[in-house]
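This report refers to the structure that appears directly beneath it.
Every protein chain of the complex appears in place save one, which is left out.
Moving on to subunit A:
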Amino acid sequence: MAQTTVVESYTGPSPQELARKHGLGAAGRLPSLPEYTREIWSYRHFIWEFAGAKVAASLGTTRLGMIWQVLTPLFNAGVYYVIFGVLLNTKHGVNNFIPYLCTGVFIFGYTQSVVQAGVQAISGNLGLIRALHFPRASLPLSITLVEARNMIASMAVLVTIVLVTGEPLTWEWLLLVPALILQTIFNAGFAMLVGRLGSTLHDLRQLIPFIMRVWMYSSAVLYPVTQFTAHLHGWKLALVEANPMLVYIELMRHALMENVTLAGTPMRLWTLAIFWAIVMGIGGYAYFWRGEKGYGRG
């Protein structure tokens, strides 16, 4: 074997020609968007396993383990019940305030936890990113998957609360499935958006809690949406009513509860929900893909 070639003696075609001839790619080349999508599809098992691993790792050291997936939303609802239902006895003119409140808290909590975890999707997994090659979008996607699984447990709790507080079970309940699917697409796009932002903008993690709190107050989570229509006018009202979180929360209330005053007609809400899912889903994905080769550097 010609093992002893010294590079200096190399006189052949130029490096570029040689690379092209043997089909070598430049290290760190960005794949095209369809190529990237195919790659992610072939990594679907990894995404699934990574999501499972994340849950196992986070609950592995607790004594109750997986039971926390149900306990966490239950405690969450309990806190709000004690404060708003027992201590303050808030009604705000809503017939059945507890399920109204819990729906808001749970639906908002879904996106909130995706954002909080998503901002660290890249920066928290640098070891994995530097060691192994896989499409990086797998990370925010599996974070969304983790929260989607948690959300299924939360929904079981929420449905119980809604039924116990006297809401009837109707065919409209089936609408919760498409509503959750749209919100999940929105969340996945959002996780990819903040994932890329968080990979370079480390200060973002400090700001997220404040951003989310402002967002929560403008999404009619803790008080009925009629407060907005009563106090806001013109562009401010239009802005608040286009808020994707408000839309998803209202859709869920529409699906689960009778006699609620919504922020808009169901038609308008569904249109907005689909719009936001598409814009955030595709926008976040494309934005994340553009930065693919930059993750793990620095």
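One rule holds in what follows: a contact is a pair of C-beta atoms (placed from the backbone, for glycine too) under 8 Å apart; a residue touches a chain by one contact, two chains touch by 3 or more; residues count from 1.
Assume contacts and distances are computed from a predicted model.
Visitor: The hidden chain: which UniProt name fits, "ABC transporter ATP-binding protein", "Cysteine-rich domain protein", "Imidazolonepropionase" or "YCII-related domain-containing protein"?
Guide: The chain we cannot see is recorded in UniProt as "ABC transporter ATP-binding protein".
Visitor: Based on the whole complex, identify which of A:63, A:133 or A:233 touches the chain you can't see.
Guide: Going through A:63, A:133 or A:233 one by one, A:133 is the residue touching the chain not shown.
Visitor: May I ask which residue of A:45, A:63 or A:233 touches the chain that does not appear here?
Guide: Once the missing chain is taken into account, the touching residue is A:45.
Visitor: With the missing chain put back, one of A:32, A:61 or A:259 would touch it. Which one?
Guide: A:61
Visitor: Considering the whole complex rather than only what is displayed, give the residues of subunit A touching the chain that is not shown.
Guide: 1-8, 10, 12, 15-16, 18-19, 22-29, 42-43, 45-46, 49-50, 53, 56-58, 60-61, 127-128, 130-134, 293, 296-298
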